[in-house]
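So the structure is just underneath, and the comments pick up after that.
Heads up, one of the protein chains got dropped from this complex, but the rest are sitting where they should.
Up next is chain A:
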Amino acid sequence: MLSNYMPFVGLFVLAAAFALFSVAAAPYVGPRRYNQAKLEAYECGIEPVDQPLTGGRFPVKFYLTAMLFIVFDIEIVFLYPWAVSNEALGVFGLVEMAVFIATVFIAYAYVWRRGGLEWD
């Protein structure tokens, strides 16, 4: 029973060994050329937004955007399994998904009409 999990243990050991080896070897084998970008949190992608001078607060608009993103993102999560087993579910599944999408659109209509999609 436990022996079934031996491959996992092997994988963990391998992963840990690789991480330790990489960290330990990097200072000796890697070149060192500093520049400004290396001091940022992420070396790629968008530059981080500055903190407001008055304190460590962000506008609540970011939070709202994140929340709306999750609401509509979750919809896609439900669409995938339905798309995969569309044949097994037949008309019933189609109708159910139509109802589901309609309810998400109700939420969308509310957000849109009440100004949730406007930044300013």
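Following the convention adopted for this analysis, a residue touches a chain if its C-beta (ideal position, glycine included) is under 8 Å from a C-beta of that chain, and two chains touch if they have at least 3 such contacts; residues count from 1.
One rule holds for everything that comes next: contacts and distances are computed from a predicted model.
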item	value
UniProt protein name of the chain not shown, from "Branched-chain amino acid ABC transporter permease", "NADH-quinone oxidoreductase subunit N", "Sodium:proton antiporter" or "SAM-dependent methyltransferase"	"NADH-quinone oxidoreductase subunit N"
Touching residue (missing chain; options A:17, A:37, A:67 or A:109)	A:109
Touching residues (missing chain, whole complex) on chain A	4-5, 7-8, 81, 84-85, 88-90, 92-93, 103, 106-107, 109-110, 112-114
